[in-house]
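Here the complex is missing a single protein chain, while all its other protein chains stay put.
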Amino acid sequence: MSMITVSWEDPVVRGRLAGIRQRAPFIYGVTNYVAATLSANVLLAVGAAPAIGTAPGWPEAFGGSAAAVWINTAALMSSSPQDVRRVAACAHDAGIPWVLDPVAFGAGSAEYDRIVLGLLDFSPAVIRGNASELMALAGADAGGRGVETAHGSHDALRHIQTLSSQSRAVVAVSGATDYIASGATIFAVKGGDVRLTRVTGAGCALGALVAAFLPVSDTAAEAACAAHATYAVAAERVQAVGTGSFAVGLLDELSVLAGLQ
Amino acid sequence: MSMITVSWEDPVVRGRLAGIRQRAPFIYGVTNYVAATLSANVLLAVGAAPAIGTAPGWPEAFGGSAAAVWINTAALMSSSPQDVRRVAACAHDAGIPWVLDPVAFGAGSAEYDRIVLGLLDFSPAVIRGNASELMALAGADAGGRGVETAHGSHDALRHIQTLSSQSRAVVAVSGATDYIASGATIFAVKGGDVRLTRVTGAGCALGALVAAFLPVSDTAAEAACAAHATYAVAAERVQAVGTGSFAVGLLDELSVLAGLQ
Partner (left out) sequence: MSMITVSWEDPVVRGRLAGIRQRAPFIYGVTNYVAATLSANVLLAVGAAPAIGTAPGWPEAFGGSAAAVWINTAALMSSSPQDVRRVAACAHDAGIPWVLDPVAFGAGSAEYDRIVLGLLDFSPAVIRGNASELMALAGADAGGRGVETAHGSHDALRHIQTLSSQSRAVVAVSGATDYIASGATIFAVKGGDVRLTRVTGAGCALGALVAAFLPVSDTAAEAACAAHATYAVAAERVQAVGTGSFAVGLLDELSVLAGLQ
């Protein structure tokens, strides 16, 4: 297994972040209302132009015209399965790359899991999640507890390779070290910050950030690596007294990295 | 064309803000879940009493009893067209002034646009949006990209006059300078802060703030001017290292202006 380490020190990562600011890509997402505000603010912090949600006609209008799309399946708490599926279909039909974030997959709802699996029909460019979700999606018996993982990212390594081969998507798992599988190749992004697990939607917002890197990167793997590396360094740089100021600081550091303070 | 400049230095603006704190008006809104929290917090920061959303019976109960109402049409991502329309109808029938914020009007969904247009039947007191949305609503071919404008506020000047004349509503556009049209009269509020465009829902929350000024102002134009001038000075005063602390600082400065820290 080849393992390539990626970090903020890599000029490609910096270049792609600068590309987002220069091009201000329109990124359309469907996500859950717990994470929606932070996800939009993460995208704005780096200079992307987000729109979120499935108001009437938006799946077709925005799903088919954005520079990239992300689907966080916990969107199903306020969007219909049909609308979420339509977003994936429109992005797929228009050749627009999209990110699948299968929140709470394998955590206990067979009905929910079926809807999530159905989205794989529309060929996501990247699948991003925590270890339990991705292991479950790869067919392992590894369901998490609600939206929390029951496994470390290292446990998921061979499963994300399997899932990447099966789905032909890049698969990225968050943890103490983040791993990104592109077929058999594994990229590692160090510096995952445990404080990210204490801010609701911080993982979800990373899915949005991956989408923002897609239109300015050469490959989906590059986009996923650049997003994870940018997020990791931003998190690491935050000086906070607790979980509240950490969330604020995360946005600050992202915007400072992007030169948008 | 007469153009009147309004700012925080105007004692009427300060007086109206003090009026909100004194009367703590009940302001009912339907809005999207990306912007809802910030909108409620902006209202609380100046001493108003917000309620948001279309739980069963709320459109009638709150739409018909609030001191003012605002409708952000991206509410359609989780409220039905019938419920949103009912809020407008109840406010209208009870003689309660309301603000229309036609988020993403003209951005590509004909179905969505039709629902928004239908709300004009219920005579909003103020229509507030970005340049693309208001130009599209005035009949110009000017659709934005998702929720983002493709035009500066100055481009929208004659269109907001047209829209104000057609709809008999005060029409307010945000931008580097904010303009408020009341028929042929134009008010200008300087000092729009570009950092406001990097916080999700900052424009949406301004719509809520306009609603809060309505019950304590003599005219809808006065309310819109006072809200825009208050928001502009609050934004300008924020000292922030990035987009996260800017959002926090915006609420702080609003509450300090209102004497509610």
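Structure notes:
Should a chain be cited, it is by its letter among A and B, assigned in written order, with residues numbered from 1 in that chain.
Here, contacts are C-beta pairs under 8 Å (C-beta built on N, C-alpha and C of every residue); 3 or more make two chains touch, one makes a residue touch a chain.
All of these numbers come straight from a predicted model, not from anything done at the bench.
When the missing chain is restored to the complex, the residue among A:Ile20, A:Ala66, A:Cys90 or A:Ala104 that touches it is A:Ala104.
Remark: the omitted chain is touched by one listed residue; of B:Ala18, B:Ala49 or B:Val241 this is B:Ala49. Here one chain is not drawn; of B:Trp8, B:Trp58 or B:Phe187, the residue touching it is B:Trp58.
Within the entire complex, the positions of chain B that touch the omitted partner chain are 26, 28, 33, 36-37, 40-41, 44-45, 49-58, 60-62, 65-66, 78-79, 247-256, 260-261. Annotation for chain A: contacts to the undisplayed chain at residues 32-35, 37-38, 73-74, 76-78, 81, 104, 107-112, 115, 145-148, 197-201, 240-245, 247-248.
Assume only the chains that are shown with their structure count from here on.
Mean C-alpha position of chain A lies 32 Å from that of chain B.
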